[in-house]
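Here the complex is missing one protein chain, while the rest keep their positions.
Going in written order, the chains are labelled A and B, and every chain counts its residues from 1.
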Amino acid sequence: MKQFLSAADVEQAEVLLNLAREIKTDPRARRWIGRGKTLGLIFMNPSLRTRMSTQLAARNLGMEVIVLNVNEDGWKLEFEDGAVMNAGAAEHVREAAAVMGAYCDIIGLRAFAGLKDRSQDYAEQMLNAFRQYCGRPLISLESAVRHPLQSLADMLTIAEHAAVARPKVVMTWAPHPRALPQAVPNSFAEWARLFKHDLVITHPKGFELAPEFTEGARIEHNQDVALEGADFVYVKNWSSWSDYGAVGGGLDSWQVTADKLRNSNKAKVMHCLPVRRNVVIGDDVLDGPQSIVIEQAGNRVFAAQAVLQSILGEGR
Amino acid sequence: MKQFLSAADVEQAEVLLNLAREIKTDPRARRWIGRGKTLGLIFMNPSLRTRMSTQLAARNLGMEVIVLNVNEDGWKLEFEDGAVMNAGAAEHVREAAAVMGAYCDIIGLRAFAGLKDRSQDYAEQMLNAFRQYCGRPLISLESAVRHPLQSLADMLTIAEHAAVARPKVVMTWAPHPRALPQAVPNSFAEWARLFKHDLVITHPKGFELAPEFTEGARIEHNQDVALEGADFVYVKNWSSWSDYGAVGGGLDSWQVTADKLRNSNKAKVMHCLPVRRNVVIGDDVLDGPQSIVIEQAGNRVFAAQAVLQSILGEGR
Partner (left out) sequence: MKQFLSAADVEQAEVLLNLAREIKTDPRARRWIGRGKTLGLIFMNPSLRTRMSTQLAARNLGMEVIVLNVNEDGWKLEFEDGAVMNAGAAEHVREAAAVMGAYCDIIGLRAFAGLKDRSQDYAEQMLNAFRQYCGRPLISLESAVRHPLQSLADMLTIAEHAAVARPKVVMTWAPHPRALPQAVPNSFAEWARLFKHDLVITHPKGFELAPEFTEGARIEHNQDVALEGADFVYVKNWSSWSDYGAVGGGLDSWQVTADKLRNSNKAKVMHCLPVRRNVVIGDDVLDGPQSIVIEQAGNRVFAAQAVLQSILGEGR
């Protein structure tokens, strides 16, 4: 694997998934293959699960890890070509990425959507600039548009719990007080297609995702209808893509509670976390037997490790 | 040892202390016993000595360490059961702790007192929530009410310097411009009782500690009388427990200077650091031969390591 920015970078999806499953049985079985190599993790935005799970994955392979919290270090980057840098930014991404590449063997980058300018966000300016200038394999730790490490962990979690070859997977929008990016749902839809799941997406009108991501999925605006017979319910809020960044009001009824799941196939409930209890998902679901959110978070380690092993050339 | 939140978690006090002494003679003698295990350190509040000494202790045992600075990551936690999380907090401690437990084998948590609501502080809400939900052995890195890693280091320091079996240990209040928690003095009193020291506590009226901690100690409001014949003088400021969080004025004379120690038994002077010079303790003491504060800080490593070894099952 040369980079890990989207599902398109995966050569053989089942092979990658099986690698993650194999790693989970003995995470430190190949703890020497990254020795002498360094993973640089650059966070333009906060991170808990991604930070911890990726560090653990790298250490399980014997890699060194260096973490850089960009905003905390007051290190502002310029992304425009030809800019006359006499204002806030002290460094251009051309040098920043190249220097990171000089120090590290693999680079991970987290760079969220700004949610103000859709074409700018969807152009993945930061991710592409780092990819272009770092000279090393780049791993997305969540970009403006995608969160592939999350999606691979999601696919692993589904594979572990699926009772049928092609489970019905329902991704449902849920309420949230703040504007959140579309990266997780975009990516989940992309990966569900890659793994040929029977994907239904349900959301209030006005919360359509970009068509390139939902191609092949069924869209159902009635949440109750969508959830009927679901094997997995993937709950997530996202802000509007059409009215870019807008948050809906009066949509509290979209919260996923135990009652909502009554006609599902005893659906397993997933969420990428953090989750706002009793806003996005009810306590009755999160504290009950159908929730697999903690296991799903735990799987982040094995997803990240499968990607690192594949990039190190020991994954296939 | 199953957890390390207070003196009550210690099964055999002398065995633990002897383990710390043994570790100090060769800190890396058992550098393999933590291999493949991860210690997660969560700091809700700043830390210098605890952060460094606990990391060093874990590395001396071969453990991986992941540090999470909660406030820097802008990660606000909800602690109330049943909360409708539509305000500031993005994650409930139930998920946060469980995810940490999914990633780490042992968890350390620092969570200071707020010093506004005594019953809330003394209920140890954060510590108890993490203990309940993380599913792993939990170590207090200083909670609202106790600082047991400090106290174990203090006991080690006293044991190394004591000329008699039951030294006279005087814990004296000292002035400070800001409101400080009672965690260190509470814990010191608790551990001095565990180790059967002859403990005298001296403080201005109004600065009584909670009775559950001072039980068995003598209270003496005249500092000069208290210090007579002391083998060890443990200096510390704390804010009022009865008038919760209050700071006294006009108490500068409580500063511990060389003159104050003239009738002590050439007392060794201790402080958990950081210490405000010439407010809490005078330069003449800190720069003189009676101060053992640096050695005391150094002992934090061996205390933390004894606790980690005990939890890893290699301590007894």
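In this text, contacts are C-beta pairs under 8 Å (C-beta built on N, C-alpha and C of every residue); 3 or more make two chains touch, one makes a residue touch a chain.
Here the structure is a predicted model, which means the values were calculated and not measured.
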Query raised in the report: Given the contact definition stated above, which residue among A:Ala13, A:Ile33 or A:Val99 touches the chain not shown here?
Result: A:Val99
Report task. Touching the absent chain in the whole complex: find that residue among A:Gly40, A:Pro148, A:Pro274 or A:Gly298. Result -> A:Gly40
Query raised in the report: Which is it among B:Ser6, B:Thr38 or B:Ser53 that touches the chain not included here?
Result: B:Ser53
**Report entry** On chain A, residues whose C-beta touches the chain left out of the figure
**Finding:** 36, 38, 40, 64, 66, 68, 72-75, 78, 81-87, 89-92, 94-96, 98-100, 102-103
Requested in this report: Identify the residues of chain B touching the omitted chain, counting contacts across the whole complex.
Outcome: 28, 31, 46-49, 51-53, 55-56, 59, 69, 72, 177, 273-279, 283, 286-287, 293-295, 297-298, 301
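Note that only the chains that are shown with their structure count from here on.
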Query raised in the report: CA centre of chain A versus CA centre of chain B: separation in Å?
Result: 39
